[in-house]
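Up next, chain A:
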Amino acid sequence: MTMSVLVVDDSPVSRKMVIRSLPPGWDISITQASNGSEALAALGVKHHALVLLDLNMPVMDGYQFLEAIASSELVRPIVIVLSGDIQPQAQARVKALGASAFVKKPVGAQTILAALHECGVL
Partner candidate 1 sequence: MIGLGNDDQRDALSELVNIGMGQAGDSLARLFDTFITLSIPRIELVQPRDVTRAIRALVDAPGPVVAVRQAFSSRIRGEALAIYEAGGCDALADLVTYPDVTSDELLLEVSNVLVGACVGGLAAQFSLDLSFSPPSILGSHRSIDDLLDVAGLPWENALIAEVNFRVVDRAFRCHLLTFWPDESIAVLLRAVDALLATL
Partner candidate 2 sequence: MQLPAGISTLDRLNAGVFSVDSEMKIVHWNLFMASNSGKPAEQVIGKDLFACFPELPAPWLRWKLRSVFLLGTFAFSSWKQRPYIFKFPHNRPLTGGIDFMRQDAAFLPVVGDDGTITSVCAMLTDMTDAALSHQALDEAHLQLQRELIERERMKDELRMAHKLEAVGQLAAGIAHEINTPIQYVSDSVSFVGEAFTELQGYVQIYRKALAERSVADPVNADTDLAFLAEHAPAAVARARAGLERIAQLVRAMKEFGQPAQRDKTWGNINRAIETTLTVTTSEYNKVADVELTLGELPEVTCHIAELNQVFLHLVINAAHAIAEAHPGERGQITIKTWSEPDAVVISIADNGTGIADDIAPRVFDPFFTTKPVGRGTGQGLAIARSIVVDRHGGALTFETALGRGTTFLVRLPRS
């Protein structure tokens, strides 16, 4: 079955880079959102099994998005955080908020694949 993937990042270029790094031939349908608020709206419309989430965004950032998901009634997606802000405490924080994996930017095909394995998505 086609997996729905939501890519959340305020930079269109970054979203392209992420999408480009996903395993080729993987059966997925991709939705894009440019901040946490748009992402929540997209999840409201349709369930997405996987969310690839940037942290540093305007309007609603990654942390706020994770908190919103946790306290909402939506079915929880698997969230992989992609960020340039890779401080040990940042990683701990997002894991505590419910993220399943953390990938350092710039993302590459290998690092994304490793994270997908780690979460049991692939």
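The criterion applied here is as follows: a residue touches a chain if its C-beta (ideal position, glycine included) is under 8 Å from a C-beta of that chain, and two chains touch if they have at least 3 such contacts; residues count from 1.
Selection criteria: all candidates are chains of the complex that A comes from, given by their letters.
Source: prediction; values computed, not measured.
Candidates 1 or 2 all come from the same complex, and the one touching chain A there is 1.
Considering their complex, residues 11-14, 16-17, 20, 56-58, 83-90, 105-106 of chain A touch candidate 1.
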